[in-house]
Every structure is written in structure tokens, then in C-alpha cells.
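Only one protein chain is missing; all other protein chains are in place.
Up next, chain A:
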């Protein structure tokens, strides 16, 4: 291990590390996108918004940061509707703050931090900058709990029809025994899917997590973190820098689904019953007692989903609707396009879901100039297209209702089988609603409804002052330690310092590459890493010195020193590593952050102290002609300990 050629390895690793770390220090550019509707405002109003931005800019965002913003003081041209901010250390907290404080000017969801060339090359545009945790910069934390009861009842709907058929087969005395056997096994298969094992719950939560991730990405919030909390079947979302965004919460929680359900066959017996009764009440002059009026009042009073569900279930009982069917409300606007979207009548649909949102993708809202209304067109997945074709060919003449959330928004008659995998939904939508519906279809629906368990604005654990002072103190501490090492171990100290620096650079690069979020305990882990790295070198030098004192030749003393220290360092680090891995597995939040840095720190420490330090030391002694190695401190005077 004494060849110069081995130096290539550390240099290579350093070069890679620096490349990975580059985006943290690079000049970056950020696009702050202006909302489209701002351009439609009168000029005076535009000016107010722009002035507000630049006042805050001068006072707050730009101050002392060295950032520039273009164009200055005016609205950017309509064809390029964005401000470009250039500078170093643009943080997510600041980006989110700018968006939130200028909500009527900035379109939060479209802001974009331009990736640097490195991020484009090695990560396809994904960010490589070190992320700071909520405890360092503050933000919002939401814990959403999965409602699995609701999930199973939905699942039962999906299999409702099949279950009835299977049960019929089982009860049918004339059915063939093998058919019965088949039905039995299918039945138990379906029933087992209602049984939610912890494993299954995790799978569903994973799916929900993916969708939330998607939704947040389209919001383009910087550095959100989505985590599953196994213990309480919940998903935790951390949004650094976001102070209180009700809009984001609504988007996260949106469990709306889109699905197709067949209406009861014509003639509409059940629907007719309800309609007759309603008409009778109207004739008696009791408009306030009609079910639809009561339901409208529920909606207007924002009674919530649960109350609405209970009301509809009540109707099912009142009219003796069989189990295979379910009562829904048909929602529409009144005569004017501006009137509210409200339930207008009741329809009775099959409980079985004919086609679910999972079979649809890629939805686009568009304006239909023929009917002067908004509609949403979408693509069906190959599987969905097949199902849709079968469905429309088998049920010609029946009504196929589109249910969005709990609302039936249209129920057109099936005239012809529809093939080709494209379809559209038209209803009485506003533009906003069409966009929302399109989003629901495109992003996929949450598999499980989520309720907010806890929502909190979190201030940073430390103030700005403490972070500044703390960083300075850590830097000074580092400098002192390094100086002490040189004073104490002379050349050895210099080599130890060198490998400590390399160690920290590699560690930072590794953590960046793993999308690690730096928290306060994480910093503590790094400090401990540095301490243990210094310790490893101290152990080695003490060993080398012992060898020298016993009169061994320098190059042998160095080799033996490293060898003797090897297992001590290994044992010390491996035990700590085991503790660290346990902390990652068992621990939560703060413990985990600490443990991850610690574990990776140990890996880098082992490399730098056992390989790199040794390489440097042996090169110095064997190749560079260092004949005298004095590992005694300057301040204890000159003793013996030189050997050739």
C-alpha cells in the first residue's frame, strides 16, 4: 500500500463529491411565475400587487442575500410571465414565503428552481441541494389518518354484484358441484380481501403516499416530505417554510373519486317512487318537507359528508331500496350558469362500481363551444377501455351515471358501444370544477380517505441568531481541534486534519445523494462523526508512538501502528454502527435523523482513517523521504522519539 497510484482513488472520490455538492454553492435561478389573471386586472391594481412584492423584496427577501430579480419593479411581459431570481443559497423556505406573501400575484404551483447542469446530467433535473428539516427552518406539519372502515365499505360495493351471484350459486340446489366449489373459493378470496391485515394497510398507505407525492409535485412546493407512520396508520406530511396554507391541505386531503355506475334499469321503479312522493308533498304545499329540500339545506349548512351519507342511507330505508342499489343525488346548477351547484333530484344506481377512476388517466379540461360549458376528456387505460367497451355494448339503452365524489354529475343514456379508449364527461361545470375533476382523474384518487389527525405550524427549534452563532462556534471549534492536532501530533496531526476534511466532504455528498433532510440532531450526528474520526487518528498515532518508543524502524512502526489500531477502531465503530442501525429501525423523527448521519459518518470514518490516513502516512514515510516522525506535542518540549 505504498504506491502513488493509489492516490487516484481519494482524488476521484473527492472530485465526485465536489460535483455532487456543487449545486449547493452554485448561482441558481428561480422562476417566480405570475398568475394569469393578474394581466386581466386594471393597471392600478396590477401596480399595487407589484409594488407590494418589491417593497417586501427591498425590505426582506433581497436584503443582504445578493440576489437579483428581473424585471425590476414592473410586471413581466405577458408572453414570459415570470420573474427570474438569481443568486446563491436560495432556500425552499424563502421560495414558499415569497409565494405565500404575494398570493394574488404569484402562482405558487408554477414556481420553479431551475436545475443546474449537474442536476440535469446525473439526476434528470432532480434537486441535489441539501434539504433543511422543519426544526431548522419552520413550516407546517400535517398528520393524516387513514380511514379503513370507509375503505372496506367501498371495497364491498365494488364486489357487491359478484358476491350476490356467488351466494346464489351456492344456494342453488341444481348447480353443479364443481361450480359450487369454484364459487366457494372465489367467495373466500373476495372475503379475505376485506380483511385488512397490517401488511395490507401499509400497502394502501403506500399508494396514498404516492398520490400525495404526486399532488404535492404538481403544486411544486419545495421539499415536501411525506412519511408513513406505521404505528397509527397515518401519513405525515411536512412542508418546510409553508406557514398556513389551507389550499394545500384541501388538495392533500381530497379523497374524491370518479367512477361510473349503472342506473337502475328502465322503467325507473325506485326513482319513480321517490319522485312520486316528492311531487305529492309539493302538491300539498309542503316544499320544506321534501327530501330534496332537506338535503339541499344540509349541503348549504355545510353539514359534512357524514351527515349527507346518513341522510341518503335513511332514504334507502324509507323506500325499501334493495341492497344492490344505492341512492345518490344528482347535482346541477339552476337555470343560470352562475347559480350554485346543488343536489337537484335523486337517482338510484347500482351499488357495483362499473368502472373506477383507476381505469382512467390523462384528463384534460376543455371548453365546449357548442354547449357553452366546460367538459373533461380523458383516456382509458387498455384494461379500462376493454371494460368500457363491454359495459357499453351489454347495457345499451340504460343510463350510465358518472359519480364524482358523492355527486352524480351526469347520467347519459348509452346509445352505442364506445370503443377506442377515449371518453368525455360533460356536466354543468365551471372552469374551476372542470380543472379539479381533471386533476382527480389524472392524479388518481386516494385509495383510502384521510382525515386530519393533527395540523400544526412549527416554528424553527432554534432562532436565526442561534443558528448563526452555533455555526460560527462549530467552525471555530473545528479550527481549534485541527490546530490542536497539528500542535500535538505535528505531521501526523496535519494528515489527520486532511483526512477529517475529506471525511466530511464525502459524508456531505453521500447525504445529499440520498436526499437526506438535515435536522438539528443530524448536525449532532455530524459533530459526533468528526469527534470519532479524530479519535481514530489519535488511537493510531498513540500506537505508532509506542512502536517508535520500543525502537522499531519508522516504516515498520507506522505499519504496525495501523495494524494494532485496526481492531480497536473497528470494534468501536461497529458497535456504534449497530446502535445507529437500531436507532434507524426503531426510532422516529429526531432519533432517525441523528442515526442516519451517524451511520454514514462511521462508514466514511472507517474509510478515511483506516485507508486514507494510512495511505498518506505511508507515502510520507516511504516515498517522500520523511525520516523523522515526531508525534510528541510542541508544547511538552522535545523528548526522544525520532527513529530512522
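The rule we apply is simple: a residue touches a chain if its C-beta (ideal position, glycine included) is under 8 Å from a C-beta of that chain, and two chains touch if they have at least 3 such contacts; residues count from 1.
Going forward, contacts and distances are computed from a predicted model.
Among the names given as "Protein-export membrane protein SecF", "Biotin carboxyl carrier protein of acetyl-CoA carboxylase", "NADH-quinone oxidoreductase subunit K" or "CRISPR-associated endonuclease Cas1", UniProt records the absent chain under the name "Protein-export membrane protein SecF".
For the chain missing from the display, the contacting residue among A:206, A:454 or A:563 is A:454, taking the whole complex into account.
Checked against the full complex, the candidates A:270, A:378 or A:594 give a single residue touching the omitted chain, namely A:594. From the options A:175, A:524, A:603 or A:620, the residue with contact to the chain not on display is A:524. The hidden chain makes contact, of the residues A:17, A:129, A:576 or A:604, with A:576.
Although one chain is not displayed, chain A still touches it through residues 59-60, 63, 135, 138, 231, 243-244, 454, 456-467, 469-470, 472-474, 476-478, 480-481, 484-485, 488, 520-521, 523-525, 527-528, 530-532, 534-535, 538-539, 542, 546, 567-568, 571-576, 578-580, 582-583, 586-591, 594-595, 598.
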